[in-house]
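Here is chain A:
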Amino acid sequence: ACGTPARQGAQPGAAAEDLSDTEKLLNFSNWPLYIDYDDAEEGRPSLEAFEDATGITVTYTEEINDNAEFFGKVQNQLSNGQATGRDVVILTDWMAARLVGLGWLQELDKANLPNVEANLLDNLRSPSWDTDRSYSVPWQSGMTGIAYNAAAIGEIRSMEDLLTKPELKGRVTFLSEMQDAMGLILLNMGKNPGDFTDADFEAAIDRLQGAVDAGQIRSFTGNDYAQDLVQGNIVAAMAWSGDVIQLQFENPDIKFIAPEEGLMLWSDNMLVPTGAAHKKNAEALMNHYYDPAIAAQVAAWVNYISPVAGAREEMEKIDPALAENPLIFPDEDFLAQTNLFKGMTEEEERKYNELFQQVIGA
Partner candidate 1 sequence: MSALAGLTLEAQQGGAPAPARKGRRRTAYLLLLPGALWLLLFFVVPLIQLAATSLYDPSGSLSTGYQMTFAFENYVNAVTAYAPHLLRSFLYAGIATVLAFLLGYPLAYAMAFRAGRWKNLMLLLVVAPFFTSFLVRTLAWKSILADNGPVVGILQAVGLLAPDGRLLATSVAVVTGLTYNFLPFMVLPIYASLEKLDPKLVEAAGDLYASPATAFRKITLPLSMTGVVAGTLMTFIPAAGDYVNAQLLGTPNQYMIGNVINSSFLVTLNFPLAASLSFVLMAIILLLVLLYVRRVGTKELV
Partner candidate 2 sequence: MARQSRQERAGRLEGDLQIRDVTKTFGAHTAVDDLTVTIPEGSFFALLGPSGCGKTTTLRMVAGLEEPTAGEIWLGRQDVTRLKPYRRPINTVFQNYALFPHLDIFENVAFGLRRRGIKNVRAQVEDMLGLVELAGYGDRRPSELSGGQQQRVALARALINQPKVLLLDEPLGALDLKLRRQMQIELKRIQTEVGLTFLHVTHDQEEAMTMADTIAVMNNGRIEQMGSPAELYDRPATTFVANFLGQCNLLRATAAPAGDDVALTVEGRRWAVPAARSSAAGTDVWVGVRPEKLRLTAAAGTAAPAAGGAGTTGSAVEPGVPAGANAVEGVVTDTSYVGVSTQYLVRVPWGQELVVFEQNAGVEGPVEPGTDVVVHFDGGHGFVLDAGGDGVRGAAPAEATVGAMT
């Protein structure tokens, strides 16, 4: 064995044979708490609507807990040009960028996406890593901030509290995604996550290391912080905005706050990996979710920022209060206090991840 060759896909966008015309099937992998869910019916209304409308049977799997973890799971197949068995996956910008770079995504047929063409918010139309949205369609955007259980702990206001408050010792979780965790810590240290130096980063790492060593942080989690928060094993967590609002239905004491230092902003995208055999069905799904009424329906449940123009108007019909919620429909002022993590070179990404990895030990 003399090394392993580069895993870049031979031709970016290489498509598998599309069986959509014969197989009315779609495998959809998503994060937990990321779609409308009717407890009483034990069903997902928007998805059922799609199935009813198209006759496509959707296998919906809540299997994505963390971008890197998911990538690790599927990268073997993708790098070998094999099917992963998934037709639509939802991943965050930076991970989507990596997949585009590796050529592991199928190019979308715009002709099948009229709703997207029509309703995609302008500010999301041309990210640097997929300038004409050939490979990706935004699913939701959201913010990384702090969630806490007000019944168990006094008010939490800042990252400073999270990192140092003794009452929180061992009862707070951080996110295992480097961009989330380090973004908030950089903010806490007065740095700009969108533009920082290696030294800034290292200082932030030291700060994090200090908190870990002190036993402040119980664990680094993916989406699974939600469970611990509800079960009471932790009283505060680094959390994603929409999740927390959903958790409030289970436990009204759980609050989401924007830390005093600021919020991180991100968006997740629907992607069709290479080897997926139902691209056309996937495109139908994307198009379905860009119907503003459907988008509003989803947003009303998940409480994330919808990328669909006209969703707010539709939301007015469903729940006017939600239409006013800045976490769902943020205005310019609100967005001003949010931050984006900087786009990294592969070199930087490796370096920062390695440092981060050593701190979280996994």
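Candidate entries met the following condition: all candidates are chains of the complex that A comes from, given by their letters.
Annotations
Convention: contacts are C-beta pairs under 8 Å (C-beta built on N, C-alpha and C of every residue); 3 or more make two chains touch, one makes a residue touch a chain; residues count from 1.
Keep in mind that what you see is a predicted model, and the values were worked out from it rather than measured.
Contact annotation for this complex: of the listed candidates 1 or 2, chain A touches only 1. Note for the complex: chain A touches candidate 1 at residues 1-8, 66, 68-69, 71-73, 75, 79, 101-102, 170-171, 212-213, 215, 217-220, 231-233, 346, 350, 353-354, 357-362.
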